[in-house]
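Note that one protein chain is taken out, while the other chains of the complex remain in position.
Lettered A, B and C in written order, each chain numbered from 1.
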């Protein structure tokens, strides 16, 4: 246990400060804005961005962040974080207990892939700042990844999808909002280099949602830990929905066999037309 | 450990179904909508509502749900859930570990008040369905609460605020969107009855945010457990922001003294004009 | 959020006290005993009992508590709490994160059964204090349980075992240590009444480990919440062992199918002779 550096000489606990939210009687300021002003004027994704970064997003950035949050909101019943939440729910635990168990299931290999991909892109960008073209930098990255057998690299390939529809759409939105910058370019260059590597001929490794999120967050200038926090936030509604469904539809203390599940929700349907 | 009712006769685990999200190669359907269609067209609050209830909200309902999510997004550094998250973060735990600890800190008395207020309003509404006026039903409720010393009742009064600005604003938005129905009326009637009770003369107990959320969710027809899930979801960005701030600004293993903290963020500022 | 009753008039936080552990420079007292004196003289189960109850157990009570802690230490790979921990571990989460997820999976129906059985036994004992024989009280309980379809009742029957060997052994140890009192008698009476009920002829419902623990803790005079805490404590080593095994033996992000697992540890072996 490291001696705390925050204790004052006299041994009393040190004063400290927060720049997030100010509470005074009948007034709540979030990053300087009255919370009651934000309500109804700013949506939940924008308020989240404000809290995490200190500023409201521009409308374009707000839409991109919202798309990112929506992209990760749920991925069915088999991700291990979802199974952790459901296994907790089946014991009769509270919603918050089961959701917390699910949140704990975003480990290094789940969700953490966005962070790892960001690191990879940073390496590539460092090479390109040293004078390499993006393509050359990406080829160097991929050669090394193949050599160290780190295939698939974080951000590429998917166990279910050959083309991850969420990644495609997120990058398209980033493009439409003119928010594609060097991270996205390096992501594309790496995807291309993977597709050209002779050892990976029969193993297509297109960008997945973790990779797309890594690039979009990089291009937005979000620090990696903020991007990580956004991912955790974005999956909580999905975890909660699975927990509620477990409570509503299943008997307590059941043995949850992932492979035995089917989908019995509505078949594919079109969005209502008036949606933007 | 109760014998599971979900085991088949042969002893193998029973098949089960989910109606939330369907995953097939290159296609993710959330409640029947392609996730890549939802991205960019539906915001995070609307997608959350879709997952939890099965249907997209109307634009009015979407705005109300968003306002509710924003209202609860953070309440400064002293709620015990936030302190649990910060105490966990100061040990060097991961973001998800510290956020999960915060989520666990929405117990019966914190967040749970919205649920308890909903139960109270349900009791009042039952009385009114039995022929009492709202006012008479509310008076009966309050008389009983005073008698059983359950003062303040859940949903009324606040330890910092004499008037909770979040509650005022949320009810105003509900009014503007014509979403005030019997729950909100019963909430108002109960607030009035509290203000009239002779024993509570010197103790104003106006509606707080838990009460406003209870009424709004009731009027939206959301089951109590869905309302509960929304509250948990809504506070996660605040928890994450405190965890990130703890990591960024403070030394590890500090002793966190809630009363020693100050706010050093931006002073009150106006929302950018172009916001709706 | 209820206004805190612990704030002093002046608004500052109230002083508070703990009677568990005193820390002063170079001296740690647990319940008045020097921790360094306890080390080597008191085992972990006894120290646990000391912390939870305030006093060291007598040698008999210590042995009984130890037997109880050992009885619950693990129950294989399929309890949902264990699956929650393993699903969390497979994502690359930390040991503490995965263990915490497992702890959250002791909900109302898992572990909580010991509490529920305690309540049942309390009801029976109340009846017997009102002049009924144990047998008559147990028959009344069982008749009601059958009527309300609460079969199996908490503490009786098991999904795998027709006779729970842990329960048999724990009750035997309690008998040998002369620690069988009214709770254990009521447990036996209830087991007998279940076996005699005409509707349960083909459904043997012998005491399970939750029932045995409920009775033993009742006879030891442990409050229900202390008994509950003991159960949580007792399973943590098992959770940790599963988490370590998941890390050691399995690939990350695997889909964990409970029914697909086998046991490949040592075959049945005898305890070394010199063990007491």
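As a convention for this text, a contact is a pair of C-beta atoms (placed from the backbone, for glycine too) under 8 Å apart; a residue touches a chain by one contact, two chains touch by 3 or more.
Bear in mind the structure is a predicted one, so any value in this text is a computation, not a measurement.
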| item | value |
| --- | --- |
| Chain not shown, its touching partners among those shown | A, B, C |
| Chain not shown: contacting residue from C:71, C:87, C:128 or C:179 | C:71 |
| Option from B:71, B:88, B:128 or B:184 whose C-beta touches the chain left out | B:88 |
| Interface with the undisplayed chain - residues on subunit A | 1-4, 7, 12-13, 79, 93-94, 96-97, 100, 104, 109-110, 113, 152, 154, 157-159, 208, 210, 258-259 |
| Absent-chain interface as seen on subunit C, which is shown | 1-7, 13-45, 47-48, 51-52, 54, 56, 63, 66-67, 69-71, 73-78, 95-97, 99-101, 103-104, 106-107, 111, 160-166, 168-170, 173, 225-226, 228-229, 232-234, 236-238, 240-245, 247, 249-257, 260-272, 275-276 |
| Contact footprint on subunit B, counting only the chain that is left out | 78, 80-81, 83-85, 87-94, 97-98, 100-101, 104-112, 159, 252-253, 255-259 |
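The working rule: only the chains that are shown with their structure count from here on.
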| item | value |
| --- | --- |
| Superposition rotation for subunit B onto subunit C, Cα-based, multiple of 5° | 180 |
| Whole-Å gap separating subunit A and subunit C, where each centre is the average of the chain's CA atoms | 38 |
| Averaged-CA centre spacing for the pair subunit B and subunit A, given as whole angstrom | 23 |
| Subunit A, residues touching no fewer than two other chains | 78, 97, 100-101, 104, 106-107, 111, 252-253, 255-257 |
